[in-house]
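A protein chain is absent from this complex, but the other protein chains hold their places.
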Amino acid sequence: MAKGRIVVDDVLCKGCELCTTVCPKDVIHMAMDRLTPRGYHPAALVDPNGDCTGCAICAVICPDVAITVYRWVPAAKAAEPVRASV
Amino acid sequence: MTEADMVESLIYTKPGSLTHVGTHYCPGCTHGVAHRLVAETLDEMGVREQTIGVAPVGCSVFAYNYFNVDFAEAAHGRAPAMATGLKRLVPGSIVFTYQGDGDLASIGAAEILHAAGRGENITVIFINNAIYGMTGGQMAPTTLPGQKTTSSPLGRDVETQGFPFKMCEILAQMDGSAYVVRRSLHDVANIRKAKKALRTAFEVQRAGLGFSMVELLSNCPTNWGIAPAAALTWIEEHMIPAFPLGDYKVHPAAAAIDKAR
Partner (left out) sequence: MAKELLEGNVAFAEAAIRAGCEAYFGYPITPQTEALEHMARRMPELGRVFVQAESEVAAINMVYGAASAGARVMSSSSSPGVSLMMEGLSYIAGSEVPAVLVDIMRGGPGLGNIAPSQGDYNQIVKGGGHGDYRPIVLAPATVQELIDLTVLAFDLAEKYRWIVIILADGSLGQMMEPAEMPPMRPVRPIRERAAWALTGAKGRGPNVISSIYIDPAKEEVFNYKLVDKMRTIESQEIRLREILTEDAEIGVVAFGTAGRIAQSAVKAARDEGIKVGLLRPISLYPYPYEAARRLSQRVKSLLVVEMNRGQMIEDVRLATEGRVPVNFYGRMGGMVPMPDEVLDAIRRVHAGETVGLPGVLA
């Protein structure tokens, strides 16, 4: 099972591809089969092998704050406030 | 540890000091990164409700749509003067200006110099992308020698069009400057360093130590005519040699703030 997961907001993503260039696990790819409401091909998580670690490097580089990052953590750590900073 | 002991936790989402409005910036423009770093910093410091931002004229003229703080729209180049009026009349406020290279180093050259000279307790975020973005790609004071722009179509000729302005180097000379540093937004490691510098700059303001500025080397994919990822590489290969990253002025008390955190 993947340690992490990202969700890319189609409304905000402008298809700049920067996230795809920095992902250390290469699990982000441009979805060439669909367009966002603004007419861009959005980025999306493509992680068949469960490689995403939730490192959030993609969120660091995303200029549109389009990426929400989740990570499986020990239950005790989940009680900590959301780390809204990378 | 079994799977039952693990939960899916939210690691990163939009900071509260940013609104939900999608920005008008070009795909891959590092304005979005800079905005996010500023917003995260304000949130982490818990100063959103005391903050007043001053937007420039340039691509980020609509910055006030993207931040959840009080905002003023300044005339081109005049943000440091407006910020002076705001800061001195709202004691306890955190005031920042957010300016591009034309706004700060061309038409606003006098205003930024004197704000630093007076040691105004404001934080200036200087977005340097070596070109005029909003008006379609003209030469900026920070355009590199030989760089082609719409008003230097044969490449910047230093004989007739002068040399790039190194604003950190200039403003660090002022006794009123407390924290003047240059960082870059071209990769993740540098973005993280930029964020640290922004935090220090705002802490310097909070401590009343004087003028703080963080120059952020940024891109302009549209007017440089290259894709976003290539534009980040261009910053690394061309801008950093011309505008070296580093700390140009650090008030001793600012260094102490950094250490304590």
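Every chain is named by a letter (A and B) in the order it is written, and numbering of its residues begins at 1.
Everything that follows uses one rule, which is that contacts are C-beta pairs under 8 Å (C-beta built on N, C-alpha and C of every residue); 3 or more make two chains touch, one makes a residue touch a chain.
What you see is a predicted model, and the numbers here were worked out from it, not measured in a lab.
Novice: Wait, the hidden chain, what does it touch out of the ones we have here?
Specialist: Hidden chain contacts in the full assembly come out as B.
Novice: Have a look at B:Ile11, B:Val33, B:Cys59 or B:Leu86 and name the one touching the chain we're not showing.
Specialist: B:Leu86
Novice: Which listed residue, B:Ile11, B:Leu37, B:Ile52 or B:Ala194, touches the chain dropped from view?
Specialist: Reading the full complex, the residue touching the unseen chain is B:Ile52.
Novice: Out of B:Ala74, B:Ala105 or B:Val180, which touches the unshown chain?
Specialist: B:Ala74
Novice: Name every residue on chain B in touch with the hidden partner chain.
Specialist: Listed in rising order, the touching residues are 48-52, 54-55, 61-62, 64, 67-75, 78, 81-86, 88-93, 110-111, 113-114, 118.
One rule holds in what follows: only the chains that are shown with their structure count from here on.
Novice: Using CA atom averages as chain centres, what separation in Å is found between chain A and chain B?
Specialist: 25
Novice: What part of chain A is in contact with chain B in the complex they form?
Specialist: Chain A reaches chain B through residues 1, 4-5, 11-12, 14-18, 21-22, 38, 40, 54, 56-57, 59-65, 67-75, 77-78, 82-86.
Novice: For a test of understanding, state which residues of chain B touch chain A in their complex under the given definition.
Specialist: 1, 3, 5-16, 18, 22-23, 25-33, 36, 40, 43-44, 187-188, 191-192, 195, 221, 227-229, 232
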